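For this view, one protein chain was removed and the others were kept in their places.
Right after this comes chain A.
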Amino acid sequence: MNNLLQVVKVGIADMNIVKTPSLIRTSGLGSCVGVVLYDLSAEIAGLAHIMLPDSSLAKGAGFNSAKYADTAIRDLVSLLAKSGARSSGLKAKIAGGAQMFKYSSGSDLMRIGPRNVEAVKQELSFLKIAILGEDVGGHSGRTIEFNPQSGELMIRTVNKDQVII
């Protein structure tokens, strides 16, 4: 039996799912938000690295659902359901949504971090998925790693100790 701990990496504006014993990770979350949805009883978890709050912001062709809070969360839920998670047993943990640059010009996009967090929470509450842990806001980038067996989300921030929620 292969017990090798495998870490599945999720890129920016991307999503994926894992089962025990694998871990799932995304690096360098700035204003982006990492949304983890998991079912502990099935030991399965999905992670989306979203960039923008709302798919209505999309212009032009080539739609990538993992980029937007609303569509990413919905797609992640159905992806998890197909892989054996109980939709009713899904819980969420979220991290990210920082404001990377303090001196912002008027641009609305500079305040995108808090808007992303808000959009994620709204979508999760609409789908009645409880948020059991969050580390959002601030001014620092984050790297997160989730363990579907323990339900622990490890968060690493530059110049700070790593925390587990």
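By definition in this document, contacts are C-beta pairs under 8 Å (C-beta built on N, C-alpha and C of every residue); 3 or more make two chains touch, one makes a residue touch a chain; residues count from 1.
Throughout what follows, contacts and distances are computed from a predicted model.
The unshown chain of the complex is recorded in UniProt as "Chemotaxis protein CheC", chosen from "Inner-membrane translocator", "Sugar ABC transporter permease", "Formate dehydrogenase major subunit" or "Chemotaxis protein CheC". Contact with the omitted chain, checked across A:P21, A:P114 or A:G141, is made by A:G141. Here one chain is not drawn; of A:S27, A:S87, A:Q122 or A:Q149, the residue touching it is A:S27.
Residue-level contact of chain A with the missing chain is found at 11-14, 27-32, 51-52, 57-62, 64, 67, 98, 100-105, 107, 109-110, 112, 139-143, 158-159.
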